[in-house]
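Only one protein chain is missing; all other protein chains are in place.
Coming up: subunit A.
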Amino acid sequence: MSRLLDGIGVGTGSAAGPVARMAPPPALPAPRPVADPAAETAAVRRSVGEVAAELADRAERAGGVAGEVLEAQALMAADPTLLDRVAALIAEGTDGPHAVTAAYAEFRALLTAAGGYLAERAADLDDLRDRTVARLLGLPTPGLPDPGHPYVLVAEDLAPADTALLDPAVVLGLVTVRGGPTSHTAILAKALGLPAVVGCAGAAGLTDGQLVLLHAAEGTVEVDPEPGAVRRAAEREQRRRERERGVSGPGRTADGHPVGLLVNLGALAELDGAAAADAEGVGLFRTEFLFLDRAEAPGQAEQTAAYRRVFEAFTGRKVVVRTLDAGADKPLPFATAADEENPALGVRGLRTATRDPELLETQLAAVAAAARGSAAEVWVMAPMVSVPREAAEFAARVRAHGLPLAGAMVEVPAAALRAGRLAEVCDFLSIGTNDLSQYTFAADRLLAPLAALLDPWQPALLDLVAATAGAGAALGRPVGVCGEAAADPELALVLVGLGVNSLSMAPSCLPAVRAALAAHTLGDCRELAELARTAADAETARTLVRRSMNAELRNA
């Protein structure tokens, strides 16, 4: 008998496969007296041998540079000096797990003291320690599982370090116990194009090897599904892929209304993938990556070089550069005050320019220098604009640098309610739905218990989008959406129906959004928008739109 678990869906696809759980790092039990030091040492040797053998096996299968790294890890796990130290500690009366932990801590301190490249390796030691201790305690191996076949990854939540290693060829889908629609896991799942269900409390009870069928669109996980259900989901998935492959080029509705389809860009490492995407350009170029993890802001020459690389990759296309958005969840030592009690309501985004005008001036000069002689169409916008005067001052600064197109982001309700005044003084508006939700519902984006309030289907949020898009249309200024909302194909239809002109998202989300647009007329989008806006709540809005949309897709 199958049973159904509820969560928050990310993406639109479905995936079926056996569960592989990601185990948390083992918790160290209370120290205990050692009765038989020889046996205790032998147990550690056995565990160490198993960990080293497992890593050596992975190294062989991985090959190449990854194989070399894993091989070095295997050598470290079975290090004879480390084992000698563990044996000595056990002889002094420390139990196995504590002796392993202490010996690793000593080597960690040595490597950290050596600094540089070696200090970076210290994190590898934590992983080895956790693996060894888990073996000793008979607990599952922490970290990403490697059962040797494709699987549905089930985790409490995913850390950025874990997800960096995630291979979309092996991981069929993601299910996490915690996390909301804007969590790290959700953003990653979207970027990789993986169906995911986050915030699924029932997933805590899933075990390795159990068959699950997850439906991202419904936000459900079917446990022990009927073979027929798996087959039907696979067929639907294939039809969906075919439909997506069937459309390409600039975004447009079934009746030819153009909708700009753009990509978000957050680091130079993403540049090649973003440039290769079938998109009209970059709708949101987050420049923060240049400034993160630094004691001082990068100089103009360094910034110019980085921006030039982006503009060259997008020759002939549009690039919307967002100036530095520091503060809140992205504090920077040189731009953020340390004494803010509510950083989300503090001096962040464009507001940092009032404290340090040079920071913005240098950045605009660098963007202008990189734009000169480039064939990309460079637009510049400011984050966290709240009142028309800010938009006017920003636009004046941008134009003083010879950059022709200046815009304001609409991320706070004040900006959305006075979007007309903003649009009068700048050239375009771009709605950041994540922050706009956060400030509309007074709900911290990073707090999982408030995730439901941050649902981009909230009718109040849609009202603010409608107000912004309407004001832009009245003045002939384009209005884009560059938040998570734009990547949801169903919500994308609603946004277009509300009057939004362009949508910016992770490259992997483009095909689904493009296909949804191609299957609906502008009139359909307007009807769906009306349904969503007049719904009582987010859940009803989503359900109503999905029901009407599917009917239309069947007719298409």
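As a convention for this text, a contact is a pair of C-beta atoms (placed from the backbone, for glycine too) under 8 Å apart; a residue touches a chain by one contact, two chains touch by 3 or more; residues count from 1.
By our rule, contacts and distances are computed from a predicted model.
Enquirer: The hidden chain: which UniProt name fits, "Phosphocarrier protein HPr", "Fe-S-cluster-containing hydrogenase components 1", "site-specific DNA-methyltransferase (adenine-specific)" or "Polysulphide reductase NrfD"?
Expert: So, among "Phosphocarrier protein HPr", "Fe-S-cluster-containing hydrogenase components 1", "site-specific DNA-methyltransferase (adenine-specific)" or "Polysulphide reductase NrfD", the name matching the hidden chain's UniProt entry is "Phosphocarrier protein HPr".
Enquirer: For the chain that's not shown, point to the residue among A:114, A:292 or A:305 touching it.
Expert: Answering carefully, the residue with contact to the hidden chain is A:114.
Enquirer: Would you indicate which residue among A:81, A:207 or A:342 is in contact with the undisplayed chain?
Expert: Only one listed residue reaches the unshown chain, and that is A:81.
Enquirer: List every residue of subunit A that touches the chain not included in the displayed model.
Expert: Against the missing chain, subunit A presents residues 68-69, 71-72, 75-76, 79-82, 107, 110-111, 114-115, 117-118, 121, 125.
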